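Missing here is one protein chain; the remaining ones are kept as they sit in the complex.
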Amino acid sequence: MMKVVFHVDMDNTPVFELALANITNFLKDVGAENADVALLANGFAVKLFVKASGMKFKERLEELHKQGVKFYVCNNALNAHNINKEDIFEFCEVVPAGVTKLIELQNEGYAYIKP
Amino acid sequence: MMKVVFHVDMDNTPVFELALANITNFLKDVGAENADVALLANGFAVKLFVKASGMKFKERLEELHKQGVKFYVCNNALNAHNINKEDIFEFCEVVPAGVTKLIELQNEGYAYIKP
Partner (left out) sequence: MMKVVFHVDMDNTPVFELALANITNFLKDVGAENADVALLANGFAVKLFVKASGMKFKERLEELHKQGVKFYVCNNALNAHNINKEDIFEFCEVVPAGVTKLIELQNEGYAYIKP
């Protein structure tokens, strides 16, 4: 099993597109059954997961989620941007502190990639 | 003990603010006594630690330093930007090559985060 966490913290569309392409290509390369992929969003990047504004990415994110990709969203960042948990996509998991999750995943053997 | 090194290399204020918020939130989440946090600055980011121009961040950096955060500044980058060691904040530790320190820390089990 190849384990990897992608980290995004800016609400920059080209970088986010790159992260999604990275994940898609990786799953195609090794097969979803051999991959354990997480994407963690903190900082400004949590805005990309707000239902009202993130519709552009919704289908692609859902498709990746169906292939087993986990989407973690930082609660500190949601608070900093006055976003309610209810307003982000249902397939996301809110974690108390994104940084803590990034460290835990690396400690569990996940490679770290910052697109 | 959760070990992490944050890497900054641009003198970009929003990114640096994000790095400081990351550290602050992490310490709040796990408790300073359970965290071993380093911030390594190389490239353009060393400019943020110059006393004469970094006063905006001084108090927050000092507060983090009191909580045990170590600030490493790359000497190669200081030389590249004609900055004297004496001109950076006293709570920083100058290391000969920032990249070498980043590798050493990762080899010692520090997770890597690039805000």
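For reference, chains read A and B in written order, and residue numbers begin at 1 within each chain.
Everything that follows uses one rule, which is that a residue touches a chain if its C-beta (ideal position, glycine included) is under 8 Å from a C-beta of that chain, and two chains touch if they have at least 3 such contacts.
Everything numeric here is computed off the predicted structure, so don't read it as measured data.
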item: From B:9, B:36 or B:62, residue that would touch the chain that is not displayed; value: B:9
item: Touching residue (missing chain; options A:30, A:80 or A:94); value: A:30
item: Residues in chain B touching the chain absent from view; value: 7, 9, 42-44, 76, 80, 96-100, 102-104, 106-107, 112, 114
item: Where the missing chain touches chain A, by residue; value: 2-4, 18, 21-23, 25-26, 28-30, 109, 111-115
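What we mean here is this: only the chains that are shown with their structure count from here on.
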item: Inter-copy rotation, chain A to chain B, in degrees (Cα atoms; steps of 5); value: 120
item: Separation of chain A from chain B, taking each centre as the mean of its C-alpha atoms, in whole Å; value: 25
